[in-house]
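For this depiction, one protein chain was excluded, whereas all remaining protein chains were kept in their positions.
The chains carry the letters A, B and C, assigned in the order they are written, with residues numbered from 1 in each.
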Amino acid sequence: MYSEKVMDHFMNPRNVGEIENADGVGEVGNPQCGDIMKIFLKIENDIIVDAKFKTFGCGSAIASSSMATELIKGKSIDEVVSLTNRAVVEALDGLPPKKVHCSVLAEDAIKVALMDYAKKNNLNIKGLENFKVREHEH
Amino acid sequence: MYSEKVMDHFMNPRNVGEIENADGVGEVGNPQCGDIMKIFLKIENDIIVDAKFKTFGCGSAIASSSMATELIKGKSIDEVVSLTNRAVVEALDGLPPKKVHCSVLAEDAIKVALMDYAKKNNLNIKGLENFKVREHEH
Amino acid sequence: MMGDDVLKRNVYLDYSATTPVKKEVFEAMVPYYTENFGNPSSIYRYGREAKSVVDKSREIIAGTINASTNEIYFCAGGSEADNWALKGIAEANANKGKHIITSKIEHHAVLHSCEYLETRGFEVTYLDVDEYGMVDLNDLKNAIRKDTILISIMYVNNEVGTVQPIAEIGKIAKENGIYFHTDAVQSYGHIKIDVEKLGVDLMTISSHKIYGPKGVGALYIRKGTKINQFIHGGAQERSMRAGTENLAAIAGFGKAASIADETLDEHRTRLIALRDKMINEISSRIGHVKLNGHPTERHPGNVNFCFEFIEGESLLLLLDNQGIAASSGSACTSGSLDPSHVLMALGLPHEIAHGSLRLTIGDFTTEEDVDYTVEKLVGIVEKLREISPLH
Partner (left out) sequence: MMGDDVLKRNVYLDYSATTPVKKEVFEAMVPYYTENFGNPSSIYRYGREAKSVVDKSREIIAGTINASTNEIYFCAGGSEADNWALKGIAEANANKGKHIITSKIEHHAVLHSCEYLETRGFEVTYLDVDEYGMVDLNDLKNAIRKDTILISIMYVNNEVGTVQPIAEIGKIAKENGIYFHTDAVQSYGHIKIDVEKLGVDLMTISSHKIYGPKGVGALYIRKGTKINQFIHGGAQERSMRAGTENLAAIAGFGKAASIADETLDEHRTRLIALRDKMINEISSRIGHVKLNGHPTERHPGNVNFCFEFIEGESLLLLLDNQGIAASSGSACTSGSLDPSHVLMALGLPHEIAHGSLRLTIGDFTTEEDVDYTVEKLVGIVEKLREISPLH
């Protein structure tokens, strides 16, 4: 069902945890639908210097969180804004069609965290002007 | 499906054949329904001294003919008139429910042969006044 | 037991009724009973292994008929697949029309499904066949109406072996935008089938007619076909057919299908030779006989004769006594009043139809079996004719 990459990131998730006094925090999903993803960012000079997550959800939700945090660490905000769920799916060597929504959650959680960062610092982040968390369906 | 008795009388039917110048001949059934039974009687002094048959039909039709002719040989007309299909079934150690009609055919064929004998000799046979060949159904 | 075997042969000539499971097929099933018994719908390892077995069989079977894997739906056998096709199409397309065309010689699984649908407001045209059991394409064209939603014509008849012009029927169906179902239970494994070339939208196949296990079959459903589920419940078979997947049987069906496909040519050549030998010998050595079905457009293993003046059940019993297993369209073997609907549809008079005998040849039939059977048959027919008042 899942690729080896997915299983690896699910069994040994990277970046689990919280960042105290994080520069940006994003939470998406809700317990009703069975997935909650919370992403914590540490940002210095427009660079994501650290990222952590906590996730309630299925194997692919956890693997997507793990992979997404890996992908953004060390990247600039600009680079992260243009990261789509596709990139997460590809980095995981694919997800079953019914589970692609988990990668969308990860993309959204990161963007919400960036918006949080922007709000706290009174910034405008290019590319996020029209961002809205998507209604996600399984 | 069939008792050993039925199989024996089917595999080794007794009294197969015709009697030339028979005293009574009875034929019942029709090719349409898949059974024809023809019984030949030789009668002397009200006694069935010989009986033979020819039958087109299934295993139980042939066995019933064989057993019925056995049962009536040496019997008086009176005795034969009171012979019912039940007696044939019992003598065969039973027939499957769907095949009981074969024993009815045998009883009827014998009675038709007796009627033929009565007609040829201008006799009335007690017990056959109201006899009618039954419509038989499988 | 030994004594019996020495004295008498065991000659099974009822391959169209059911076949033994081939050894390789049985071996392909064994692991899935006591060991790898998982539920293919589960996500754990047991279940994933089970799923891959089901997927593999589906792939094999799709390959044998040039379908794609997601057009093959496993079910419990030919009868269920026929019921599903007929009722599922009828219900799902009732808004378009309520008329169905079939033939008078279909298997009862199709005919009785049609009769059921008649009680639910559908109209059914039952096409006549000619004396060889062939459907007339002009009759078919004439029967088509504005509200015809389905044509169901069997590929090969199970009693007399006649092969219908399926590709031509498929063309007519397509031209008229009507779904076309064929019951291919008796052709699958005996004739090379290509659903694209035939233009069928639905096709029934059954495992136990091709040396696979009983209790499993499949319905081919062309992608995009509007059809209802028949067995409702769990999400198995992509939510189209509920019920825990019959793992071992599906594994066996797949194996049987792959063997049948790989050996199709030699299988046909061998059977046809035996069949023709049997037909020729019976025709030449026994008088007052009639070959039923088509002389050339015929199932490779089907021999079906009427023997005048005698009745089928008697024939079967005496053959059985010689160790020969065969079947008959005689009324007496079915417990009904009339001989088989197929023989009646061929226009045979009742008294002749009563004397039919079907001998169906398969992969384990030898030339000696054929010789032995003909030899015994000659004597048995003679014996029964002696007893018969019609002779």
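The rule we apply is simple: a residue touches a chain if its C-beta (ideal position, glycine included) is under 8 Å from a C-beta of that chain, and two chains touch if they have at least 3 such contacts.
Being a predicted model, the structure only gives us computed values, none of them experimental.
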Chains in view that the hidden chain touches are A, C
Pick out which of C:K23, C:K146 or C:K223 touches the chain that's been left out of the picture.
C:K23
Given A:A22, A:L41 or A:C58, the correct residue touching the omitted chain is A:C58
Interface residues of chain C toward the undisplayed chain are 12, 14, 17-23, 26, 29, 33-35, 37-39, 41-47, 75-80, 82-83, 107-110, 112-113, 115-116, 206, 208, 213-216, 229-235, 242-249, 313, 316-317, 319-320, 323-327, 333-335
Footprint of the hidden chain on chain A, which residues?
2, 7, 10-11, 13, 16, 27, 31-38, 54-59, 61-62, 98, 137-138
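Assume only the chains that are shown with their structure count from here on.
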Considering only which chains touch which, how would you classify the arrangement: line, ring, star, complete or other?
other
Give, as an integer number of Å, the spacing between the C-alpha centres of chain C and chain A.
57
Hey, how far is the Cα centre of chain B from the one of chain C, in Å?
41
Which positions in chain B are in touch with at least two other chains?
none
Among all residues of chain C, which ones touch two or more of the remaining chains?
none
